[in-house]
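The next block holds one structure in the form of C-alpha cells; read it before the comments.
Complex shown without one protein chain; remaining protein chains in place.
Note that the chains are named A, B and C in the order they appear, and that numbering of residues resets to 1 at the start of each chain.
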Amino acid sequence: MRILEKALLIEILKGLALTLRKMLFARPVTIQYYDKVRPVPASGFRGRHALVRDENTRDTLCIACLRCVKVCPSRCINIEYEADPETKKRKIVKYEIEALRCVYCGYCEEVCPVNAIVLTEYYEYIGFKREDLFFDKERLLKNWDEFIVTQKRPYLNPFWKPRGIPEKFLPAKKRQFTGV
Amino acid sequence: MEELLNELKEKFSSVIIEIQEKDYPTLICKRNGFLDLMKYLKDEKGFKYLIDLCGADYLEYKYKNFEERFEVVYHLYNLDNKILLRLKVRVPEKDCWQYSVTPLWRTANWFERECYDMFGINFKGHPNLKRILMPDDWEGHPLRKDYPVYLEEEQEWKTYKEFKEKIKEQS
Amino acid sequence: MLEKLIYFLIAAITLLVIALLHVAYLTYAERKVIARMQQRLGPNRVGPRGLLQPIADMLKLLTKEDLVPYGVDKPIFYIAPFISLVFAGTGVALIPLWEKFVISNINVGLLFILALSSLSAYGVILSGWASNSRYAFLGGLRASAQVISYEIAMSLALLSVVLMAGSLNLMDIVKAQISSPYKVYLIPQIIAFYVFIISAIAECNRIPFDLPEAETELVAGYFVEYSAIRFAIFYLAEYFGMVVMSALAVTCFLGGWIGPFEVPYIPFFWFLIKLYFLLFVYIWVRATLPRYRYDQLMGLGWKVLIPLGIINLFLTAFLKLIF
Partner (left out) sequence: MATYLEINKKQVNEEKWEEPFYLNMGPQHPSTHGVLRLFLELEGETIVNCAPIIGYLHRGVEKLGETLNYNQTIVLSDRMDYIASAANNTAFALAFEKLMGLEVPKRAKLLRTIVCEMARICNHLLWLATHALDIGAMTVFLYCFRDREWLLNIYEKICGARLTHTYVRVGGVRQDFTQEIIDELYKFTEEFPPRIYDYETLIDVNRIWLKRTKGVAVVPAEDAINLGLTGPVLRGSGVPYDVRKFRPYDAYGEVDFVVPTGKNGDTYDRYRVRMEELRQANRIIRQCLDKLPETQGEPVVAENAPDLLIPEKIKKPEPKPVPKKGVIFKGEEIPVVPPGEAFASIESPKGELAVYVISDGSSRPWRLRVRTPSFVHISAIPYMAKNHLIADLIAIIGTLDIVLGDSDR
C-alpha cells in the first residue's frame, strides 16, 4: 500500500490539490495599497509626531518641563525655553524632534503632564532630504492640524491615559482628561 | 541545595572564597584550582549546561568590597535537579587572565571570545581567542567603564577613517 | 523558388512573434497564477490587471546598464546567453502545430530537438565558467551534471514513442497516434510520459529541480553576474525551453492537434489548449513543491528514472514484437 502511495505521488498530489483549491476559491489577502485601499491604523498607533494645538491660544500646550527630553531613549527631542523672571513660568522657544532618530516608543506622550505631545496615527510620511524629517515647532503644530481634521473630536490618545494604569501614576492634569 | 554547597565548601576550601545567598547561590572563587572545581561540577554533580559566561567591570563601583577590577561570571545549570549556580572569579587589571572552560563546554568558546573582545580578559587555553563582535583591528575594549560611550573624532576606528579619506579623494 | 522563400519567411516570422508573445505572457501568467495560489494579487500596476507588465519588464531590462564584472572571460561571457536562447528557441520550428503548418518537416525531428536541448545547456555551463564567480561556477557544475543525467532519461522515454510510431519525424508521430486505436500515446506510454515530464522539468531547471540557479543556495547560480539584457535573454531562454518541452510533450504523447471535436477557424485550438495545460502544470508544481538537493536529484535520475525508462523501452519493444 505504501509503495503504491509512493509511486502514485499521493502526498504530492494532495499538495497540488491544496494550491489549486486556493487558486480557484480563496480570495487574495493582499490589498492594492494606495489607489484602491488605504488601511486605517488602529487607535493608538505610534506614527508621526505632533504637538497639540490649544484651541484658545492657538499655540502649543507645552510647559517646558523637559520630562520628554529626559525620558527619550534615543534623545531625539530638543527643547529650548525661557523663563519669565517674575512668574517663573516657562515658555518654549524651540521644540525640535528629529524623526529619523526617533524609535517610536511613545514614552514622551506617556510622561507628558499636560498631554502636549502625541504620536499621531498618521503613517504615510516621507522625505527626500534629512531636513524634511526634522520637525520644528511650527511643523509639529502643522502635523497636528493635518491629523486632527481626519479624526473625531474630542480626540484621546490611548497613551495619554493608558488603560489599566492606576490613577496615582498619572499627573493631576491627566486624571480628569477626556480629550482635546 | 544546602548539602551541595557544604560539600563544595569542604572539598574546595582552597578555591572558594565565599558563598553568598542572592537570587541564586553565588560562589566567589579563586583562579587557582578553578578548573578543577568546574570539572567536578560538570562531571560529578551534573551541571552540564553552561547558561552564560560574561565579564563585569567594577571600576569605581560604589559598593565594592574587593580589590580586583574585573569579574568573570558563570551561570551553571543542573538539568536533572533544576539547580542554578552562579560562580564568580575576580580578575585584577594588572594580571588580566582567566582559565578557559572551552575544553569542558563548547558553548564557552564564543562567550569567552566575546568577553575578551569586550573586556580584554585573556582566557588561557582557548583555541582561537580573537575579537568576535568588533572588527579585528579595533582598539580598546568597549564594555570597560573607562571606554567612552561617544568617541571623539580623533579616536575613530582607523579603518573607517582611512575609508572616509579615500572617498573624499575620489569625489 | 522566391515565392516559397517569401512564404517561408512569413511563416517563420509569424511563428517567432507568436512564440515570443507566448513566452512574454508566460512570465505574466506564472506570476499571476502563483500569486493567486498564494492568495496574493500579483502584478496589477501596469495596464489593466497588470497586462502590460511583461512589456514594462522588457523595457526596463533593455534600458538597464549592462554590467560586466572585472575578471570575466569576456567573449564567452557575452556569447553564453545567446547560446542558451538560440538552442532553446530553435526547437519551436520543428513542432507541427497543425497538419498543414510546420516550418521544417525534417525526418530526424525528434533527434534534432534532443540535440538542441542538450546544446542549450552549454550556455549555462559556459556562463558559469566565464563569470569568474564561485556561485556561478557551482551553478554551472550542477547544470552540467543535471543535463547529462536527465538527457538520458528523457531520450529513453521518447525512444519508446519512436518505437511505437516507427518514425523520428514529429509529423509522422502525430499521424501514427491518430491512426492508432488509442488516439493518443499517453495511454499506452503512461510510464514514458511520467519519466518525460519529470525530466523535462529538470531539463528546464524549474522547481523542484532548479539547482543550477537555486536562489536560496547559490543566489542565482550561473547568471548571478549577469544584468540587464543578458539577464533577460537567460530568462527568455528558460521560458522558451519550457514552451518547447511542453510542445514536444503535446506532440509525442497528447496527440498534437487532434481533439474530441473540430473547432472551426482555429486550427491550433486543441494544440494550444494542451500546451497551456502543460505550462500550467509547470507553474503549479513550482508553487507547491520544495527543492531537491543536488545528490538526491542525481539519485532520482539515475536510480529511478533511467531504469524506469529502460524497462518501459523493453516492454514496448516486447509488446510490439508480439502484436
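For the reader, a short list of remarks on this structure follows.
Following the convention adopted for this analysis, a residue touches a chain if its C-beta (ideal position, glycine included) is under 8 Å from a C-beta of that chain, and two chains touch if they have at least 3 such contacts.
Because the structure is a prediction, the values reported are computed rather than measured.
For the chain that is not shown, the touched chains among those present are A, B, C, taking the whole complex.
Although one chain is not displayed, chain C still touches it through residues 34, 37-40, 134-135, 138, 207-208, 210, 214-219, 286-296.
Seen across the whole complex, the unshown chain contacts chain A at 6, 11-12, 14-15, 18-19, 29, 41-46, 67, 70-71, 73-74, 103-107, 110-111, 119, 158-159, 162-166, 169. For chain B, the list of residues touching the undisplayed chain reads 22-24, 48-52, 54, 56-57, 61-63, 73, 75, 79, 82, 84, 86, 105-107, 109-110, 114, 118, 127-128, 132-135, 142-143, 147, 149.
Here is the rule we use: only the chains that are shown with their structure count from here on.
On a Cα centroid basis, the chain most remote from chain C in this structure is B. The centroid of the Cα atoms in chain A and the matching centroid in chain B are 41 Å apart. Work out the mean CA point of chain B and of chain C, and you get 60 Å between them. With centres taken as mean Cα positions, chain C sits 52 Å from chain A.
Shared interface positions of chain B, defined as residues touching 2 or more other chains, are absent. Taken in their complex, chain C has these residues touching chain A: 33, 35-41, 44, 284-285, 287-289. Put simply, chain A touches chain C in their complex at residues 12, 15-16, 18-20, 22-23, 26-32.
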